[in-house]
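Inspection log for the structure reproduced underneath, given as structure tokens.
The block that comes next holds chain A.
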Amino acid sequence: MNAIEINHLRRIFRAQIGVFNRSIKEVFAVDDISFEVQQGELFGLLGPNGAGKTTTVKMLTTLLIPSLGSARVGGFDVVKQANEVRKRIGFIFGGERGLYWRLSGDDNLRYFASLYGVDPEVSKKRIPYLMEMVGLKGRGNERVGGYSRGMKQRLHVARTLLHDPDILFLDEPTIGLDPVGAREFRNVILDLQSQKKTILLTTHYMFEADALSDRIAIINKGSVIALDTPSGLKKHVSDLSVVEVETFGASEIVIEKLRALPFVDALSVEDRDQKQMILIQTERGAEAVPDVISALEGQRVGRVIVREPTLEDAYVRLVGGGA
Partner candidate 1 sequence: MRTIRKNFRLFWQGTLLSYRALFAWLRPVTYMASKIFMPLAQMFFFVFLGTYASGKDTSDFYVIGNAIQITSISGIFGVTMSVGGDRDAGTLPYLFGTPANRFMIFFGRAFMHVIDGAIGVVIALTWGVLLMGLDLSHTDLPALGLTILITTFSTCGLGLLMGCLSLLTANVMFVNNFVYFSLLIFSGANVQISTLPVWMQIVSSILPLTRGIAASRALAAGASLTDISVLLISEIGIGLTYGFLGYFLFSWFEIQAKRKGTLETV
Partner candidate 2 sequence: MNYSNLFKYWRTVLVVAEMSIRMQMNDAFVLFAIVFQPMIIAILALFMLQGKGADYAMFVVVGSGLTGLWSSLLFVSGNSINVERWTGTLESLVGMPTPFDVIVFGKNLANVFQSLLSMVVSYFLAALLFGYSLTLTQPLLFFVTLLLSMFAFICFGLTIAPVFVMYRSVQQWQNAMEFPVYILCGFLFPIALLPNWSTPISYLLPPYWAAIALHGTSTAVMPFEQIAFAWGMMLIFSLVDLVIASQLFKIMLYKARVDATLDVD
């Protein structure tokens, strides 16, 4: 049995536009999504902001009612059998909200454990175990308001494991964490994976999805545009190389000129302080460099590197640059 089954799921949002001439505009936040997640699988949902990741997760966690289509989680329908689904899932929506800041970490867990119907005897043992697992041992008596952002997000993980759910939904769990915090967090996720939990992880950090996921669905504008293993996705770009060019203050015009070069397959720009990193995907590899340099004539150019494509490059190609 699949842990999660999604069939032609759609979600329409009605947005009111204008103050005086009120008109209702319908937007498909999720537009005909279908996929399955197997038991014990770590499934990554990848996509730019506003692609419909969170909306999908909220429908699967019974917090939103789908406009069309259906979904089953743990074998139960998310609308008709919402309560059966709720007993079997845990979920985290990234960020530090969603906890009681005036209560201690332990009390937060005690509170949520009782709402999950966990036997008090069981939760008495489970809370210290979970606090240790998420690296908050010894901090349980402190008020959550005094926790760092990373600590709060890890407390969320402990919260969601109180009733030992089989299926976990982690929506951008590492958002806003510093690199060290994010790495610790990923270790916790790997730990969960080794416990054979089914995990649906949404993120927009490519390396995170690459390192953790068994399979990845890339979603854009409400639709799944690719679904494969990380290595399978990389095959989309295996015929390509990536030329990375460091520039200083290259204008939009110059970048458009590069984009128009015949051998450029996809192009994206990352701004880093005063520098920009232009990433060009091309079949020509190192041979493309002289043409790129000449197109950049008159610009200050720094380092130029030619490398193998990563998952991020596959993503850029699929979503269509500018990411």
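Here is how the candidates were picked: all candidates are chains of the complex that A comes from, given by their letters.
Throughout what follows, contacts are C-beta pairs under 8 Å (C-beta built on N, C-alpha and C of every residue); 3 or more make two chains touch, one makes a residue touch a chain; residues count from 1.
The structure displayed is predicted, hence computed values, not measured ones.
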Chain touching chain A (counting every copy) in this complex, out of 1 or 2: 2
Chain A residues touching candidate 2 - in the complex, by the definition given at the top: 13, 58, 61-65, 83, 86-87, 89, 91, 93, 95, 97-103, 107, 110-112, 114-117, 120, 159
